[in-house]
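Shown below is the structure under consideration.
With one protein chain withheld, the remaining protein chains of the complex are depicted in position.
As written, the chains take the letters A and B, and residue 1 is the first residue of each chain.
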Amino acid sequence: MANKSNVAFFWALFSAGGVVSAFLLPVHVFLFGLAFPLGWIASPSHESLLALLQSPVTRIYLLVLCVLSLFHWAHRFRYTLYDGAQMKHLNEVIVVLTYGGATLGSVVAIYLLLNVG
Amino acid sequence: MTERSAYTEFRPKWYRARVSTYWWLSQWSYTKFILRELSSVFVGYFIVITLLQVRALTLGASSYAELQLWLGNPLVILLNTVGFLFLLLHTITWFNLTPRAIVLRLGGKRVPDILIIAPNYVAWVVISGVLAWVIVGS
Partner (left out) sequence: MTDTIVLEVTRYRPEQETEPTVQEYEVPITPDWVILDALNYIKDDVDGSLSYRWSCRMGICGSCGMMVNGKPKLTCATFLADYAPGPVRIEPLKNFPIIRDLTIEMSDFMTKLKDVKPWIIREDEKPIEEGEYLQTPAELDTYKQFSMCINCMLCYSACPVYGLDDAFAGPAVIALAQRYNMDSRDQGASERLGILSEHEGIWACTFVGECTKVCPKHVDPAGAIQQYKVTATTEWFKSLLMPRGSK
């Protein structure tokens, strides 16, 4: 079939990222962004967090969370620029900046999570 | 799509109104929609914060302490509060729209929306609780 659109693939990532960020991100932000800095809950020590981070389970969990959420942002933001900012004429640039940005972020995530030591 | 249908040779002078740049402000439902879409920006932002946390933890106690100090800055707290509200907007709109995309049928009838939405909220609370327990209890 002519010119088969590959948007389906990015929509799949967008959906998966939407699910993952909807379920997991709020509690992360609540704890690390509000509860710990504001002292509502005592922040765990650096040592204990590092130990938690070094577990392979944690690293895979964070990898999935980060990669999918980044592609969720990329796809949604791409279409927000098309419709909200009426920038569809910059299609190629937007595609590169959004999905490219998400890919870059994913590479950074992989690198950081591999080198947690 | 195939090309536009050909009209008669005596094409009248149709008037095409231009869509305003601020179409999304003309109606509250459109504005709500754009706010929902902008929540994705905060999703991306918090992932960046998460990756900064991973990096700081790896670099050592002083790096992590620096990041924590930054997170405690009132302006950052304000930004993160706004971002947290946007995250909640994302979660709530996502769950509430799920039954429109995933239609389940039991015994020939469509499962009511609330029975698809409610388990999402329950799972969300449970998962958040487990994560909090793991993080705080570490």
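Just so we're on the same page, a residue touches a chain if its C-beta (ideal position, glycine included) is under 8 Å from a C-beta of that chain, and two chains touch if they have at least 3 such contacts.
A quick note: this is a predicted structure, and the numbers were derived from the prediction, not measured.
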By the document's definition of touch, the residue of A:Ala12, A:Leu38, A:Val93 or A:Leu114 touching the omitted chain is A:Ala12
Residue list for subunit A contacting the dropped chain reads 1-9, 11-12, 15, 76, 79-80, 82-83, 86, 88
Logged for subunit B, residues touching the omitted partner chain are 1-2, 4-5, 7, 12-17, 19, 23-24, 26-27, 29-30, 33, 37, 97, 100-103, 105, 107-110
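FYI, only the chains that are shown with their structure count from here on.
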Chain centres from averaged Cα atoms put subunit A and subunit B apart, in whole Å, by 11
Residue positions on subunit A within touch of subunit B in the complex are 17-19, 21-34, 36-38, 41-44, 46-53, 62, 65-66, 69-70, 72-74, 76-77, 79-80, 84, 86, 105, 108-109, 112-113, 115-117
Listed in rising order, subunit B residues that touch subunit A in their complex are 19, 21, 24, 34, 37-38, 40-41, 43-44, 46-51, 53-55, 57-58, 60-61, 64-65, 68, 71-72, 76-77, 80-81, 83-84, 87-88, 90-91, 94-95, 123-124, 127-128, 131-132, 134-136, 138
